[in-house]
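Only one structure is covered here, and it is reproduced in the block below.
Here the complex is missing one protein chain, while the rest keep their positions.
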Amino acid sequence: MIPGSFEYHRPESVDGAIALLNEHGDEARLLAGGHSLIPMMKLRMAVPSHIVDLQAIDSLHGISEEGGELVIGALTTQHEVLTSDLLAAKCPIIPEAAALIADPQVRYCGTIGGNVANGDPGNDMPAIMQALGARFRAVGPNGSRDIAARDYYEAAYFTELEENEVLTQIRIPTPAVGHGSAYEKQKRKIGDYATAAAAVILTVESGRCISASIALTNVASTPLYAEAAAGALVGTDLGADAVDTAVRLAEEITEPTSDGRGPADFRTHVAGIMVRRAIARAQKNAG
Amino acid sequence: MNAEVASVEERKQNLKGMGTSRRRVEDARFVQGKGNYVDDIKLPGMLFGDFVRSPYAHARIKSVNKEAALAVPGVKAVLTADDLKPVNLAWMPTLAGDVQMVLADGKVLFQGQEVAFVVADDRYAASDAAELVEVEYEELPVLVDPFKAMDADAPVLREDLEGKTEGAHGPRRHHNHIFTWEVGDQDGTERALADAEIVAKEKITYQRVHPCPLETAGCVASMDKVNGHLTLWGTFQAPHAVRTVASLISTIPEHKIRVISPDIGGGFGNKVGVYPGYICSVVASIVLGVPVKWIEDRIENLQSTAFARDYHMTGEISATRDGRITGLKCHVLADHGGFDACADPTKFPAGFFNICTGSYDIPVAHVSVDGVYTNKAPGGVAYRCSFRVTEASYFIERMMDVLARKLEMDPAELRIKNFIKKEQFPYTSALGWEYDSGDYHTAMEKALETVKYKALRDEQKANREAFARGETRSLVGVGVGFFTEIVGAGPIKNCDILGLGMFDSCEIRVHPTGSAIARLGTISQGQGHATTFAQILASEIGIPADQITVEEGDTDTAPYGLGTYGSRSTPVAGAATAMAGRKIKAKAQMIAAWLLEVHDDDVEFDVDRFVVKGAPERFKTMAEVAFAAYNNVPPGLEPGLEAVSYYDPPNMTYPFGAYVCVVDIDVDTGVTDIRRFYALDDCGTRINPMIIEGQVHGGLTEALAIAMGQEISYDEMGNVKGASLMDFFLPTAVETPVWETDFTVTPSPHHPIGAKGVGESPNVGGVSAFSNAVNDAFAHLGLTHTQMPHDHWRVWKTAERLGITA
Partner (left out) sequence: MSKMHVKMNVNGAEVEGLAEPRTLLIHFLREQLSLTGPHIGCETSHCGACTVDLNGKSVKSCTVFVAQSNGAEVTTIEGIANADGTLHALQEAFREHHGLQCGFCTPGMITRAYRLLQENPNPSEEEIRYGISGNLCRCTGYQNIVKAIQAASDELNASKEAAQ
C-alpha cells in the first residue's frame, strides 16, 4: 500500500494555501491530520499530484470564545478538543464525541477541521456541528464566507466547500448555560465508524423542553439533522409519547447502507435506540 | 552458589527448570526493538517484489501488457505465468496434494489472485509499476456458495483437472468436487439414530476466518550464482519442510538451499503453507542474480494468504430420554476455495475432524466430509488449533447444548453424565482415536464450583423473570464448554506432510565449561521456545537454563523437524529435547562414575550432579563432568558430550479443559458484554506457568474475536468484503475482558515429561464457550442455535426473530 507521487507544499498562511489551490486546481489536495487522505492515497483511491500541508499555518490552531461563539481552528486536533477545559465547561458534547473517535494516536493527528470538511458520512463531528447549529468559515480567493453545518453536506464526500477554499474555523453559538447534551454511538470496536450515532442537545425549564436539536451519524450519505424529531420534543415534558415520536421521526429520515456493521434495517433501528438513549442522558444532565 | 553446601531446593531453584515461571530470554531484544523479523533484513543490491492481483473472482486472462510497467524507472522485471513455465514453476504443489497457480495461468479463480510479479529497486517503484501492468480479463460466472458447487450446471473452476476422476484423496464425482472423506460406522450410527428416544439435529456453520498474525507473510530470496546456493529467509512455521519443497520444485539440490526463519511476528497457522510470493521471489533472484524481498500488505494477507475454517456442518445426535448419548452423525461441506491448499497431514484431508465426539463416551458415530472448490482464496489452515480441531470442538459443544435444550436438561449436567470416565483411559473413541489420558469430571467440577454455577443459573432465572416483566432489556447467558484437543502430530505411522513423517528433533552440545546449546526442528513465533526448552533441559541434565542457548529456524544448523503448528512443539520437539537430554545424562553418568572411581550403577543423578549412592558428599557436578568429557573420559568412550534425538511420538496428546463464559446481552442493540470468562486448562505437566497463562490469555482473545466478530465474507460477485483491519475484527484492549485462568494436571502417560501442549487449547475451547453463552441467553425463548459471529446485528436479528425487540 504505497501512495502515488506528489509535490509537497507547506504554506505558512491561508492566502498561501489558497494560492496553491488556485494554481493546481483539482490536482491539489489539502492535508491536515492526514488520517482520512493518506489511507485513501495508499489505496490509490486518491492520487493528487500536489499536497498542500496546512500544519504551518498558525492561525488555524486553537480554541477560544468570541462574543457568544466558540471558535475552533480547523487544525485543532481531536486530542486538543478532548482535553480542552473551555469545551468541557461550555460545550461538553464536543469532547464527549471526540473521545469516541478512532484511537489515541489518530486523535493526536486527526483534526476537527478535517473531520467536518471532507464529507465522510462516517465522521462524527458533522452531526455534532449540525446539532449545535455551527457554521464553518470558508476562505477563498474572494474572501471568506460562513456555511451552516446544516447546509454544508451534499452527498458522501461532496460538500459546499469550493475547490479553492480552505475551511479555517468552526464557529459554534455557545450553548445556553444549563443545556443538556449527549452523543450516543454504537460501534463494533475502537477505531470503527458508527453503526449509528445520535447527538442530542436540550434545554429544559421546570421539566419542560424549551429547545431541542438532534442529528445522526452514518445512517445516510450525509449527516442528518433531524429537525422534525427534535420538534416533537419541544414543549413537552419529554414523556414516553414525545420520545417515541421523536425516535420514529428520526428513524424515518435514515437511509443507511447495509455493510459489515449490519443490514440497513438494523442500522435504522440502532439510530432510534441511540436517539432514545441520548435524549434520556441529555435530559438527565440538563439543568 | 557453593556446590558443597547448597541445599537441594537451592540447587533446583538455580536451574530454573520445569515448573518455574522463568522470565523469557527472548524479550531483551524485543523490548528494545532489536528483534530481527524478515522485513528487517537488508542485503546489498536487494530488490523488492510486488504483485498485480486479480480484481475478479473468476475470469479468463486475455492478455497481459508489461510495457508501461517496465518503463517505470527502477523496474527490473515483470514476471507472468509465461515466464515461469520454462522453469516449470507456473504451478506449485500444495500441502494437500493439489496444485496451485503461482501466477495466473490463463484464468483467475479468486479475487486477489496473483497475476504478475513486479520487481524493482524499492517498494515504491514496484508499486507504481504494478499499477501500470495492463491485464485484460473476460469475466466468467462466479461460484461463491459452496452448496451450489456440485450442481450440474455449476461453472467449471479447475479446467486443469478436467476429466480427472481421481483426486489426491480418492474419487471425484463432480468437476468442483475435491474429495469425500468418511470415518466411523455408518450403518451402526443410522441404526442408533433410528432407534433413539431423542434425536437433535442442527446445521452449524463455522464461518471463514483468517489467522491474521500482526506480521504479514514475506521472504527474502538470495541466489548466489557463483556457487549455486540459495538462501531463503521467510515467515516459515516449518523451515525444513520449506527447504525440501523448495528443492523438489526448483530442482536445486537440497544441500544447496538454506532456509532461515528469523523472528516471526505471530503465525497462528498462517505461515505454514508455501505461497506464490516465496516462489516468485526465488525465481526473480535466480533470474536477476540479486536478493529479492517480498512482503505482502495486510489487505493481500487477508484476501489471499490462507483462510481458516469455512466448515458447514450438519449434525444429528441421539440420546436416551435421561440424557445418555447413543450416537452421533455429522456431515461437513468444506469450502476449500480455488485450490486445495489445506495444511493437513496427508492421510487426513479433513484434518483430525474425527475428534468431534469430543470429551464424551459416544458408542457409535459417523462423519463424512465433502471438500469442494469455489471462487475464493485457498487455505483451510489450522488457525491456532490442531488440524480442523476447533471446527470439531465447536460442532460437538454446540450439539451438546442443542441436545440439552431438547432434553430440557442443564448443559453442564448433560456433559458430566456423558464424560469419558477417568478409569476408561486410554480410551478409544468411536471414530478411532486413542485418548491418552484425562480426568474430565474433576476439571468440570472444579470449574463449576469456582464460578458458582448454581448461583449463576439462579441469577439467570431471576433475570428472565425480570425481563418478562419488562424491568430489564438485558439477558444473561451462561456458556459452558468442555473440550478435548488432539495435538502433537504425530506418530509417523499416521502423520506425514508430503511424505515427510511428522517427527521432531533436538540436538544438544554441552560445552567444556558446562554450558550448552540445543537446536530444534521447530520454530517459535512467540511461544517462547528459547525459554521453555532450556527449562526442560535444565531439569533433565542439571545445567541451569540460563546457561543453555536454544536455537531454531536455520536449516543449515538445526536438525530436521516438521516445525511449529498444531501445538506440536512441546509434545514432539519437547519430547525430543528430553530424550536427547537423557542420552547426555547417560554418557555423563559414565564419566562421573569414572571420575568418582565407582561403577556406573553406583552413581545416581541428583538435580545438577551425580552422587555416589549412599555417600552424597561424594559427587561430580554436571559442570565438572562436562569438562571431563573433553579431557578425561573412561577408556573406550568417545570424548565430547553431544546427543541428538529424532522423536516419533507413540501417540498424540489430548489436552482438555473446562470453560465458563457469562454474558449480558442488550437486546435493543445486540451488544454482548463479556462479564466473566473462566478457563481451566489441563495441559499435563506444566513447564513454565507464566508462559502457559500467557498462551491461554492470547488464545482466548483470538476465540473472542472469532466468536464475536471475525468473518471473511464474499458478495455474490466473489468480492471479499472488509479485508482490512477496519472491518476484520481484532479486539483491542477495550473489547477484551479480564481472563480468569485455572488448571488441573493430568500428565500424558506416553510423553517423556508428561506435557501435552497448550497454545491452541484456549482457541479450541473458547469459541464454543462464547457461542454457547450467547445461545444460552435466548434458550428460554426456544432458541437452539444461531450462527457465529455473534456481532451486534446478528444478535439483534436473533432477538427480533424471537419476538423480543421493541
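All chains are identified by letter, namely A and B, in their written order; residue positions are counted from 1 within each chain.
FYI, contacts are C-beta pairs under 8 Å (C-beta built on N, C-alpha and C of every residue); 3 or more make two chains touch, one makes a residue touch a chain.
Every value quoted in this text rests on a predicted model; they were computed, and no experiment measured them.
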With the missing chain put back, one of B:Ala152, B:Val226 or B:Val734 would touch it. Which one?
B:Val734
Out of A:Glu7, A:Asp26 or A:Glu66, point to the residue that touches the absent chain in the complete complex.
A:Glu7
Touch with the omitted chain, as defined above, among A:Ser59, A:Gln105 or A:Ser144:
A:Gln105
Given B:Leu700, B:Val720, B:Ala779 or B:Val795, the correct residue touching the omitted chain is B:Leu700
Given B:Gln207, B:Ser285 or B:Gln525, the residue that touches the chain left out of view is B:Gln525
Touching residues (missing chain, whole complex) on chain B:
23-24, 26-37, 39-40, 42, 122-124, 212-216, 263-266, 268, 295, 297-299, 525-528, 690-691, 693-695, 697-702, 724-726, 730, 732-734, 736, 738-739
Interface residues of chain A toward the undisplayed chain are 1-8, 10, 31, 34-35, 38-39, 41-42, 51, 53, 55, 79, 102-106, 108-109, 190-191
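Definition applied: only the chains that are shown with their structure count from here on.
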Provide the C-alpha centroid distance between chain A and chain B, rounded to the nearest whole angstrom.
44
Which residues, counting only chain A, touch chain B once they are in their complex?
1-2, 4-5, 44, 103, 186, 188-192, 195, 260-263, 266, 269-270, 273
Parts of chain B lying in touch with chain A, wherever the complex brings them together:
123-124, 127-128, 131, 297-299, 668-671, 709, 721-722, 725-727, 729, 731-732, 734-735, 791-793, 796-797, 805
